[in-house]
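Note that this complex is displayed minus one protein chain, with the remaining chains in position.
Here is subunit A:
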Amino acid sequence: MKKNRMRTQLEKRMSAAAFAAGFAALMLTLAGCGGTDDAGGVSGASPAGSAAPSEATLNLYLNRSESVDAFKKLKEVYEAAYPNITLNIETSQGGEFNTNLKTKFAAGAGPDIFTNSGFTDLDTWVDKMEDLSGSEWESAVLDRSLDGITKDGKVYGYPLSMEGYGFMYNKDDFAKAGISEAPKTMTELKDAVAKLEAAGFKAFVPDYGNFYVPGVFETNNAVAKQSDPNQFLSDLKSGAKKITEDPLFSDMLDLVQLQTDHASKNPMSIDYTGMITDFAAGKGAITLGCSCSQPLLDQTQPSFEVGVFGTPLNDDADLNDRVFVQVSSYLAINKDSKVKEEAKRFIDWLYSSDAGREWYVKDFRYLPVLKGLETDAASLGSIGAGIKAYMDQGKYLAYEYPKYPEGLTTEWGNTLIKMVAGKLDKQQTLAELQAVWEKMSK
């Protein structure tokens, strides 16, 4: 019995050796194949690029999946203007976008044009991006809108979309509660909350189920209101300033607490979609809103009357009566793309042609980044129009969170959610925000 087993094992081992030899031969042939395959891949990647320059496909990968309908229209309009070009537009959102973009590049199939969020995101991707300095559109876009995409004096992207956020409120509820003017300070906000509740309305619909709203929007409120946000961030980094000693962060926590205490339901069970749909269904009168929320709002409740006001965290009326505005996506060109010239021509068309501008205003419906581009309230939507009104008066601050170290928004968001859940008191929250900063900024 035992002997028998030994023999079979020996046989197994011998055939394994023979197998390994045969396999090595197979590998060699395949390696040979692989070599030719690679060579073929390089020239074959864009057969249209070199052979017939008039015919080309532009691959676009964009992080604005809420605008997928607008991009369909864009494809139609552009292909009509340039029949020899095929636009291949793919979109995805948030974290998936970056993951997919990395895998696309790793697979050697990087898109010709892709979006970038600027600042820290620019640092990540700058190696793949074509230097676009000296393009005509540089002078046509709003001042400072290229800040996020400029590195060492070189411009790497075209500002595609601008968005803004602030509190949005249900105009109907405010009128019924007798609030004639949107709050400009914390005290006025508290008054408004009292009036709303007296009239039988719930005040806030805060999305604290996920890190995004607290980690991005709420913390930005405290950072952007510093007298010099860039200096503040570098002071935090050097240790010259601490969040635990910062009055604005402390005030910001009060605002988070106010929203928690007067929420329409447990704020930890509200996610982003729930926030917009609950708000549209009238379950609460105030919520943090981004101009990017307009499509979802329109789907839920068309022709819903929404107003916009700042996010007051203390009683400084001048500081608090402001919304936040930032270029949210830049278009960058893959520096290894075979169709760079076509890609540049596409961006030029987007900013200069009538058809491109019309698409921008009527279909894409983002706040305009181009100087003097006339938009109308109807196509901007009520949130966009509300934010534009603030912009026109110069009452806006920037998004500072794209300058945070990678991953900080998640961690800060989770810390704030712990406070909302009652796990941390205010002092502990400040301490944890500081501790998380120290961990992530290393």
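As a working rule, contacts are C-beta pairs under 8 Å (C-beta built on N, C-alpha and C of every residue); 3 or more make two chains touch, one makes a residue touch a chain; residues count from 1.
Note that contacts and distances are computed from a predicted model.
Between the listed names "Cytochrome C oxidase assembly protein", "Insulinase family protein", "NAD(P)/FAD-dependent oxidoreductase" or "Sugar ABC transporter permease", the UniProt record for the complex's undisplayed chain reads "Sugar ABC transporter permease".
Here the missing chain is touched by one residue of A:Gly118, A:Pro183 or A:Gly209, and it is A:Gly209.
When the omitted chain is restored, the residue from A:Trp125, A:Phe204, A:Phe249 or A:Tyr330 that touches it is A:Trp125. Within the full complex, the residue among A:Asn98, A:Thr244 or A:Gln257 touching the omitted chain is A:Asn98.
The omitted chain makes contact with subunit A at the following residues, 15, 18-19, 21-23, 25-27, 30, 95, 98-99, 101-102, 105, 124-128, 209-211, 265-266, 268-269, 271, 274, 406-407, 410, 414-415, 417-418, 421, 423.
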